[in-house]
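Structure incoming, see below.
Apart from one protein chain that is not included, each protein chain of the complex appears where it belongs.
And now, chain A:
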Amino acid sequence: MLYREAGQFKATYAEDSQIFPIRQDRIGFWVLMLVFGVAVPLLTNEYWLKAILIPVLIFSLAAIGLNILTGYAGQLSLGSAAFMAVGAFAAYNFILRIEGMPFLVALVLAGVTAALVGILFGLPSLRIKGFYLAVATLAAQFFIVWALVKFPWFSNNSSSGVVTAQDVTILGYTFSTPEAKYVLTFLIVAFMALLAKNMVRSSTGRAWMAVRDMDVAAQVIGFRLMRTKLLAFAVSSFYCGVAGALYAYTYIGTVEPEGFNLDLSFKILFMIIIGGVGSIMGSFLGAAFIVLLPIFLDNFVPMIFGDALGAGFVSNFQLIVFGGLIIFFLIVEPHGLARLWQIAKEKLRLWPFPH
């Protein structure tokens, strides 16, 4: 009875098209924002912030990026990590080479740089689809990492492309503590998630989904395939680029091109498969799941089996669990955790009187 929309009538189309049309969801959302924006940085310790919460946020942003391209616009990509690398190295160079470059401006420019590279590597999508497109994005993945190592200019001539992120300073305040970095990351990710949600619920998002679901019909209705697909590549890469820059500046601190390898691209792909393809909320759930699962297994497996199995087993066991989950979600619930959550809510709506 707690989760009911009875009595909540929508008097206007504006009310009806809110992100959370049901009041309980709206309240829940703001509670979550307060918990993660205020309570968490005050109450948790450094380990949680640095090892779990900050990476979950950053990966969520990258997953939103991939979800825009793959989940909404239907263009499979295996190059997300490469676009993160573009963002990270672009931010580094903008701050390094332009005197007095404000951090937030550098972040936007990093995203724009990634977007431009994304458009370039999105061009093949105008001719090829599905598997072949995935292979083309794979080429982007390898080429970008190779180029960042090959040309020392990108890393200011450091050996093998390793760069150390400069201090993050906004309006004279330096974000040096984990708490400060977390709050900054949280605000940026929350804001960008809102923008993404707005895009996908308006005409831009409908264009992406139309092209995904039936491209001939989309054209016949008046959508332009080229513009729609390239915009998806641009926006998606922008998100990955900003995520990459945050990865360097508020998470790891020291990055190298090889850190943004195919493994990471797959990790982000798994996040959207498990979290929910075509769902902004799913991007968060997927990222949280993939960051937390290994930590959980690391603690859980030795607890049950003791040391008998050896350290190697734990990491292999992780892979097995991942594999199993991916197969489960691909076959049973392609819309991932986000859909399971929705089903649970639908049940709750009727509870305790299912008829």
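Just so it is clear, a residue touches a chain if its C-beta (ideal position, glycine included) is under 8 Å from a C-beta of that chain, and two chains touch if they have at least 3 such contacts; residues count from 1.
Here is the rule we go by: contacts and distances are computed from a predicted model.
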Quiz item: The chain that is not shown, which UniProt protein name from "Acyl-CoA/acyl-ACP dehydrogenase", "ABC transporter ATP-binding protein", "acetolactate synthase" or "Protein glxC" does it carry?
Solution: "ABC transporter ATP-binding protein"
Quiz item: Of A:M214, A:L292, A:L319 or A:A344, which sits in contact with the chain we cannot see?
Solution: A:M214
Quiz item: Any idea which of A:L195, A:I295 or A:L319 touches the chain not displayed?
Solution: A:L195
Practice problem: May I ask you to list the residues on chain A that touch the chain which is not drawn? | Solution: 12-14, 17, 195-196, 198-199, 201-207, 209-210, 212-214, 216-224, 231, 235, 278
